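The structure follows.
Note that this is a trimmed complex: some chains were dropped, and none of the rest were shifted.
The first chain written gets the first letter, and so on, giving A, B and C; residue counts start at 1 in each chain.
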Amino acid sequence: MSDKAWGGRFDQELDALAARFSASVDFDQRLADQDVRGSIAHVRMLAARGVVSGADADAIVAGLSQLREEIAAGEMPWDPALEDVHMNIETRLTARIGEAGKRLHTGRSRNDQVATDMRLWTREAIDDTARRIDRLLGVLATRAAESHDHLLPGYTHLQRAQPVRLSHHLLAWAEMLERDRGRLLDARARLNECPLGSAALAGTTFPLDRDATAAALGFDRPTRNSLDAVGSRDFLLEAVGALSICAIHLSRVAEELVLWSSQEFAFVEMSDAFTTGSSIMPQKKNPDMAELVRGKTGRVVGHLVSLMMLMKALPLAYNRDMQEDKPPVFDAFDTVRDSLDVLAGCLDSARFDRARMAEALRRGFVEATEVADWLAERGVPFRDAHHVSGRLVRRCVEAGKTLPELTLDELREEHPSFDESIFAALDAETAIERRALVGGPAKAQVEAQVAALRARLAERA
Amino acid sequence: MSDKAWGGRFDQELDALAARFSASVDFDQRLADQDVRGSIAHVRMLAARGVVSGADADAIVAGLSQLREEIAAGEMPWDPALEDVHMNIETRLTARIGEAGKRLHTGRSRNDQVATDMRLWTREAIDDTARRIDRLLGVLATRAAESHDHLLPGYTHLQRAQPVRLSHHLLAWAEMLERDRGRLLDARARLNECPLGSAALAGTTFPLDRDATAAALGFDRPTRNSLDAVGSRDFLLEAVGALSICAIHLSRVAEELVLWSSQEFAFVEMSDAFTTGSSIMPQKKNPDMAELVRGKTGRVVGHLVSLMMLMKALPLAYNRDMQEDKPPVFDAFDTVRDSLDVLAGCLDSARFDRARMAEALRRGFVEATEVADWLAERGVPFRDAHHVSGRLVRRCVEAGKTLPELTLDELREEHPSFDESIFAALDAETAIERRALVGGPAKAQVEAQVAALRARLAERA
Amino acid sequence: MSDKAWGGRFDQELDALAARFSASVDFDQRLADQDVRGSIAHVRMLAARGVVSGADADAIVAGLSQLREEIAAGEMPWDPALEDVHMNIETRLTARIGEAGKRLHTGRSRNDQVATDMRLWTREAIDDTARRIDRLLGVLATRAAESHDHLLPGYTHLQRAQPVRLSHHLLAWAEMLERDRGRLLDARARLNECPLGSAALAGTTFPLDRDATAAALGFDRPTRNSLDAVGSRDFLLEAVGALSICAIHLSRVAEELVLWSSQEFAFVEMSDAFTTGSSIMPQKKNPDMAELVRGKTGRVVGHLVSLMMLMKALPLAYNRDMQEDKPPVFDAFDTVRDSLDVLAGCLDSARFDRARMAEALRRGFVEATEVADWLAERGVPFRDAHHVSGRLVRRCVEAGKTLPELTLDELREEHPSFDESIFAALDAETAIERRALVGGPAKAQVEAQVAALRARLAERA
C-alpha cells in the first residue's frame, strides 16, 4: 500500500514520471513561511477549542517554530517524494515531535490550507510591490523637482506636438504608477479573507473558531462559502491583472527611455551602471535595462493569460489544475518587483540632456497651436484659425524656416489679424506658462503636483 | 487642400483605403450620447468663463440637444468621410446652427474629448453590468432558498467528495459574482476623473473651469496630469480585466450546467426556452446557452489581450493605435451583459432534479470523511483514521457495497474502535448538519447566507 | 411545438434573448457562397448515388444557383429567426422549389456542413492573403531596387550600429513576409480535407461518395475520422496563428515607419494620401496608418487567444461553443488583409530621405566595428581589438569628434598597429562593400536578393 497521505485505497505506487509531473514542492516551497504561520494559528485555535490538548499544541508550535527558522536559513531538506510543501513540513514535524504532529491536520485539508497560504503570500507580495512602487515614485518626484526647467516637446503620434516641462512628463508616469498601486491595494482588500475552516470543500465537523484563526493571521474575516473558498482563484487573476497593467506602464516608460537614449533623440544618457555594450560594436551603449523591462511585459501578461485559461470552465470545487496557479503568480510578482527596482535605478542615475531637448523644441513647429489659439482668442473661429496656422507651417517647411522666423508681412499674407504680439506668444516658456490649468505644464502646476506626490509618499512611508 | 479638420498643411486627399482603414465612426458612433453630453457641459462652462458668448452657447446647446434626440431616434446620418463621431456631430451641428458651431471645439481637442467620452461610456456600462449581476444574484438567492433540501455530492477533481446542499453550491456562485461586482465598482471609482481641459496633451491656454465640467458630468474630480489624461487607457484594461474574470466565473457556472444537463449527471433539466435541438438527432436537447456562455469567455479574454498588446510600449501621449481600444471594450461589455442575462434566464427556468442528486450521493462513498472524522474524534490520529477509511472504501469497491452497507464486524476488522454510533454518522443530512461553521453547508448557515445576500441586494436596489 | 429544424421534442419556443444570443446568421451569412457551393456538390453526389432523384437534384441545383446570385447581389433576406446561414438558405430554397428542397439535407448534418464551409472559406481567405502579401512584396522589391544607394545606420537596441543599405533593410521585411506566406500555405495544405460525410459525428448510413464531393469542392481528400472532422478546429487556430505572426511582422514594419517619420529620424516622409493631421495642432503630419497597423496587432493576437481559450478542454465532438469560432477568424483575416494593403500603399508612396540617412550615418560611430575588424585582420585578438575601438569611441565622445576625424597619432596612442590605411576602412560605402557574404549588405548581394524576390513573385503571379 502506498505511503502517501492518501494511500488507503491504493494498491500501487505512483509512476515515477507521474510523481515528478505532479510534485509541486520545487515551486510551492516558496509558501513555506506562510504555511508554517498558518499551521501555528490553526493549532493554537484547535487547542483553545479543546480539539487538541495544550501539550500537543505546544509541541506542534515549538516544532513548527524551529522548522520556520530552518526554512528561513535554507536548511530545510525538501523532498519531492513528499509531493508538496505541506506534506514536507508535516512529515518533518512529525519526525521531530512524534505522534502529536499528526494531529495538526485535524479539521483542515490541503485545499483550504493552500488557499490560505496563497492569500497570505499574495497579500505580502502586494505590500512589497506597493513599497517598491513608492520607491520609484520617490525617484520620479526627485527627478521631476530637478527638471522643471527642462523644456521639451510633448509628443503625440511620436510627432513633436506642444512644449512641456520634463517634470510634467515624469509626473505623467507617476500618475500611472499611482493607479497601479491603487489596483494592487484594492486586490489586497478583496482577498484578505481566511479560507481556513473550509476544509476539503464542505467545512468540517470540528468546532473550529474561524474568526480567531482569521484574526491571528491578519485576515479581515473568514470566507463566506466553503466551496468558493477552496475552489476560487480570482484573487490571483486580479492581482496578476493589476501587475500586468503595471508592467504595461513600465513598458511605456522603458520605451521612452529607449527612444530618448537613441542618438536621434539623445534626451537622456543612462549611467554606465545601467547600460551594457556590444561584443562586436565597440561604440555601443545599449539601454538594455529598459529593453529588458519592456520585454518582460509579455512575460507578465503571458502569466495572466495562463491563469485565465487555467480557471476557464473548471467545475467546483478544487481541481488539481489549480496547482498550476503558483509558478505564474510567483514569477509575475518577481518580474514586476525587479522591473520597478531596475527602472528606479535607471531613472535615479540617468542624465537628462536639457540642451538636446531645447534643440528638439526649437525645430518642431510646436508653436503652431499657439498661432491658432492666438487667432481664436481674437475671434477667429477655431477651425479657421487652425487652417491658417497649418498653411503657415507648410510655408515654413517649404522655406526651411521655423515659425518664429516668419516676418509679420508673411504672417499677414495668411491672415490680416496678426500683429507684433504674436511673436511673444511663440516662445516655448510663455506657451507653457499660459497652460496653467490643473494638470497642465505651467510651473506652478507641476510644482504643486510634485509637492502633492511627496506628501502622499510621506504619509505612506 | 483637404477639407478635413486638420487639412491646413496637406496637399492631397487621403487615399480611399486609408480613409476606410482609419475611419472610426462605424464603431465610435456608440459614444454619441456621451459625446453630446460632454460637449454641452464643455460649452456651458465656456460661456460661464466668458470664452464663448451666452448666445453662441445657447445656440450650441440647443443644437446639440436636438442632435441628441436625433441620435437616440437612430436618425443621425453618420458619414464615414467625417472620420469619427466627434467630427460627424460637430459638422452636423455647424451645418444646422452656423458659425457658432465652430466655437464648440475651443479649448478642447479630440484627444481629451474621446478620453472623456470613453470614461463616461465605461462608467455607465459598469453601472449597467453591476445591475445585471444583481439580477442574476437575485435569481441565485431565489433558487438557493428553494433548494436547501436538495442534497448532492460536492465534487473535487470531478469526483464525488462530500455531501452538500444545492443552496450551498449556488451560493458559491453568488460569492464569485459579488467579487466580480466589487472589481467593476473599484474600476469605476478609479476611472471617474474628467480629462476635459487636457486638450491635445498639454492643457490649453483658455481659462477653463475644469472643476465645473467635471462636476457637470458626474466625475469626482479633474485628472491631474494632461499627458497622462490623454495618453492612458488603463481604465479600460482594468474594466475589461474585471469583465474577463467575471466571464471566467460565468464559464464555470456554464460548465456545471453542461455537466448537470448530461444524461450521466441529469441534476438539472434546462427549460425548452433555453435549450435547442439537433437538425439530425431528434432526441437531443442541448444546453446551447450554457455552451455559448462558456465559449464566449475566450472572446472577452481575447479582448483583454488585444488591449494589453495595444498599449504595450506606447510612448506618451496619444497615439493613433489607441483608436483600436473601442471595439474590444464595447464587445466585452456586450458579451458579459448578455451572458449574465442568459444565465439568469437559464437558472430561473431550470428544473433541479432532487432525486437524481440524492441517487448520486448514495453511491459516491462521500461518507468516507465521516468515518475518518468519527475515528479522529475518538482519538485516532487523523492520518491513521484516513488510512482506515480508505481501506474500508476499497473493501466496498471490491464487494460492490456502499459504506452504510458494511456490517459492524466488517468495520471492526479494520479498526477496533467502531461501534453502532458510526451508522448515524453516515447519514448525509447528519453529515451536512454537523458542518455548521460559518461558510459551511449546515442549514442554518446557508439560510443565513441567503438572507444576507438578499439584504445586500435590497440595499443596492 | 417549435418550428425549428430540431423542434420535434420541444414544447416551448426559445426565449427571445436566448434566440438572439444563439443566432449566428448575423456573422455566418459570410459563409453563404461556400454553403451553397457545398450543397450543390453534395446534392449532385446524392443524385449520382441514387439517394435523390435526378429531377430533385436538378431542381435543388437550379434553386441554389439562383440563390447564389441573389446572395452575391446582396438581395438575400437573412432572417435571425432561422438561426444560421444554413437554415436560411435551406428554408428559402424550399420555399422556392418545394418539397425537393427538404431532401438536400439527406446524409448531412449542420456539423459537417459548417466544418466544410469554414474550411472552404479559410482556404480562399488564405489564397487571398497570400496574393496580398505578394503585392506588398512587389512594392518592397521596387523600393529596394531604387534604394541600393541610400546608406543608413543599421540599428540594434535602437542604437546606430553598422552601415547598411536601405534596400538591405527593406529586404529584411520581405524575408519575414515570405515566411508568413509559407506558414499560411502550410495551413492551407493541412486543412484541405473534406468533412462532408461525417454528418453529426458518426458518419451516415446513406451511401455517399465522399471522394466525389471532396474532389468537386477542390479538397485533396475526405477527412479520416468523423468525430475529429466535426469536433476539431485546429485548422482555424493554425491559420489565425499564422496571421498573428504576420501581424507582428507588420507591427515591426509599422514601428519603424513611425520612428522614421519622427522629426528626430526623418528618414521617411509619408505621402499626404497616407497620413492625417491634428484637429488642434496645425503642424502635425501623423503616421496614422502605420500606428493603426501597429495597434491592430493586438486585435489579431486577441482573436488567437480567444480561439485557443474557446477550444481548451472541449470534449468530443461538436459543442455549441464552437459557433464562436467565426467572428475572430473573419476579423483576423480582414484585419491582416487591410493592414497589408495599407502598408503597401504607405510604402509605395513614401519618400525616403537619403540625405537624412547619410547624416545619421556620419554621426553614429558605426565605423567602430571597422576599426576593430581592421586590427583583428592584422592579428590582434578580436576581444582586444574591440577594447581598443571602444576606447577610441570614448575619446571621440569626450572630444566631440567622429572617428574619421581622429588623427593617426591619436589612433596610435591607443594601439601601435594603426597606419594610414585605416582611414579608407572608415568609409561607409567601403565598409558595406566589404560585407559581401550571402545575406549581407554589399551591392551585389542586395541586387541578387531583389532579383531572386522578383523571380519568385513572377513565378507565383
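One rule holds in what follows: a residue touches a chain if its C-beta (ideal position, glycine included) is under 8 Å from a C-beta of that chain, and two chains touch if they have at least 3 such contacts.
Note that the coordinates shown come from a computational prediction; the quantities given were computed from them, not determined experimentally.
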With 3 chains placed, the number the full structure-file assembly comprises: 4
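As a convention for this text, only the chains that are shown with their structure count from here on.
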Distance between chain centroids, defined by C-alpha means - chain A, chain C (Å): 33
CA centroid of chain A to CA centroid of chain B, Å: 23
Multi-chain contact sites of chain A, meaning residues that touch two or more partners: 156-158, 161-162, 259, 305, 308-309, 312-313, 369, 386-390, 393
List of chain C residues in touch with chain A within their complex: 156-162, 258-259, 261-265, 277-288, 291, 305, 308-309, 312-313, 360, 363-366, 368-369, 371-372, 386-390, 392-393
Parts of chain A lying in touch with chain B, wherever the complex brings them together: 5-10, 99, 102-103, 105-106, 111, 154-158, 161-164, 168-169, 171-172, 174-176, 179-180, 182-183, 186, 190, 197-198, 200-206, 208, 210-211, 222-232, 234, 237-238, 241-242, 244-245, 248-249, 251-252, 254-256, 259, 294, 297-298, 301, 304-305, 308-309, 311-320, 369-370, 373, 376-377, 381-384, 386-391, 393-394, 397, 431-432, 434-442, 449
Chain C partner contacts - residues on chain B that touch it in the complex: 2, 4-15, 17-18, 20-22, 87, 105, 108-111, 199-200, 271-286, 288-289, 291-292, 294-299, 301-310, 319-324, 327-328, 338, 341-342, 345, 349
